[in-house]
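Below is one structure; the comments refer to it alone.
The other protein chains are all here in position, but one chain of the complex has been omitted.
Each chain gets a letter, A, B and C, in the order it is written, and its residues are counted from 1.
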């Protein structure tokens, strides 16, 4: 049996390796992102030459100036790819990590913007990732913008969203048109079901393919060496996702 | 016998301790300044609570970000006093560490401005020190200004020169009037002799006192514990000044 | 060295207190001592985000304002007393974004009135930060808007280090971002695991991870003073302790019980 988390990690890995996108030689992963971290490890363990900077790694943490070094690295243009999520994400790829209701989140307060209002501008590529796929999360227009998906020409910006991966599907993002496009459906999902669960409008082909299953080789990497790499930082995640598989 | 260097160190120490000046709780000493360094050690070894940051100390150097940390410390307002010299110094306390002749020093090139164009503004007090006292060094108007003695009101400035100590005398500086005043004469010097050796105009009282002799206690400190503190950074200076004394 | 209770007593009501996040050596021991002292109206600054200690201080009624880029308990989820206080409108929240907090502190560190930062334009954070200003880049000939952030000097910075020597130097290893915080702050209070007999800056192996006593006002001994947060290779994150807290603090009554046991109870027992 393949866990959804494993499928998502493999789908993210395929996006990282997308030959049409600028190269991902150095990827950073921020706080509490076990699935993106697993995806990055998968790319590395498949043998691709990629440097991973994991902000929350405890032993051997590569940063000697804390999170400032991550943002400086990104400012220097050395980080090729980052992952962002959002309490709300809308059809123009605007992110809301702040909350809903009156500012600063009188109805529901999310933790806060973290570095999104910088990273989203300064990375050539961002992959959006949010497991929950519901009209509550994927909205027509976010209540508050912590980081905008698009910027006018007089604002320095290196890139924006490449794609959005959810628990149901993969969307690609067309920055020129400012619209998402349904790219593939995870097993058990239908185009109509995704449409109903999505609060924003988007493009789709008449035939939407399924998200490919992880290969046996990928699953072996995830459950073996990648689990070992991630145990220290994400023990709860590893126990929940990988150990269940090992037991199954 | 008292070496001129010892007299100058004691004269500088008296200026550091001037009760009319803002307190000197933290003093920094830059490159190649053995006499100011000796003066600071003298203040400390007399028992005054002063922190010394010696940029060129090798073992136990307090800076872990090199000279940037010194400038940042000064920007923060934590450095109360600094020492500056100059290839030329003029009557408005302008400093020239750059050179003479066509820019950047076509006739004589001095080493360069170092941090003077920042430190002179950002320290509440600067003591100017130049052993050579001649019309070549103390000029009516410097050829090039590396750091100005005075600034207009729309330029942030915490302080300027408190005094100028040379091999012949001590001048105080009146920032309001933008003029030096002859304060004391070292042994063997006359007011007329100093006037002749000085390229800028300055004020003086009708009776100019002598610079006081170092006390026996100060000489003992300089030749004992202070020599020991300075040996690592200034071996040539210590050998020349203090060992001669020890042998005499 | 002073006692941690004396250190807490030196923090006045209303102070802007800067704390590093849960992965960068906050002094949880000092936060607990501040709760015991009953400090009021703190203005907390997350550098650049906030975690366990911030939620604890909010729950105990010590906080008037939080400036931060996020408040979270990490894997244990949203910070419950923070979320409740925002809903109740009982604290003022000044949202920022991580590199902006770093840049404002670096401006203070350098003694310059502002620092520019890329990004930000188009974020609603800017609408709520009248102190952050958009200007045309003065060095550019083409339209190029950029944000200027004012220098920020916290009244007090507090963090937990591994050791301190008698000159007030403190060693915290690779967590050198705390040095910038120390440089930018008016007062720096440090709790440590243990005393170091010697001068940390004289040792070439220890000097790079040392913050000079120049910046440190006071040091207090607090064994396991970062707990439940990890301290380098000394001890690891106590996820169960934080999860227990997160469950208890879902309600104010649950928080109060937890606090009586974990903050006041232990102090009495010690």
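The criterion applied here is as follows: a contact is a pair of C-beta atoms (placed from the backbone, for glycine too) under 8 Å apart; a residue touches a chain by one contact, two chains touch by 3 or more.
Because the structure is predicted, anything quoted here is derived from the model rather than measured.
For the chain that does not appear, the touching partners among the shown chains are A, B, C. Among the residues C:12, C:89 or C:113, only C:113 touches the chain that is left out of the figure. Listed by residue number, the positions of subunit C touching the unshown chain are 103, 106, 110-118, 133, 135, 137-140, 144, 146, 148, 150, 173-174, 176, 201, 204-209, 232-233. Counting over the whole complex, subunit B has residues 31-32, 55-56, 58-59, 61, 63-69, 71-72, 75, 97-99, 103-106, 109-122, 144-148, 150-151, 153-156, 234-237 touching the chain that is not drawn. Subunit A residues in contact with the hidden partner, per the touch definition given at the top, are 26, 51, 53, 59-65, 71-78, 122.
To be clear about the criterion, only the chains that are shown with their structure count from here on.
Chain-to-chain contact here is organised linearly: an open path runs through the chains from one end to the other. When the interfaces A-C and B-C are ranked by how many C-beta pairs touch across them, A-C comes first.
Taking the mean of the C-alpha atoms as each chain's centre, subunit A and subunit B sit 59 Å apart. The centroid of the Cα atoms in subunit A and the matching centroid in subunit C are 28 Å apart.
Inter-chain spacing, taken between the CA centroids of subunit B and subunit C, is 41 Å. Of all residues in subunit A, none touches 2 or more other chains.
Across the assembly, subunit C contributes no residue in contact with two or more other chains.
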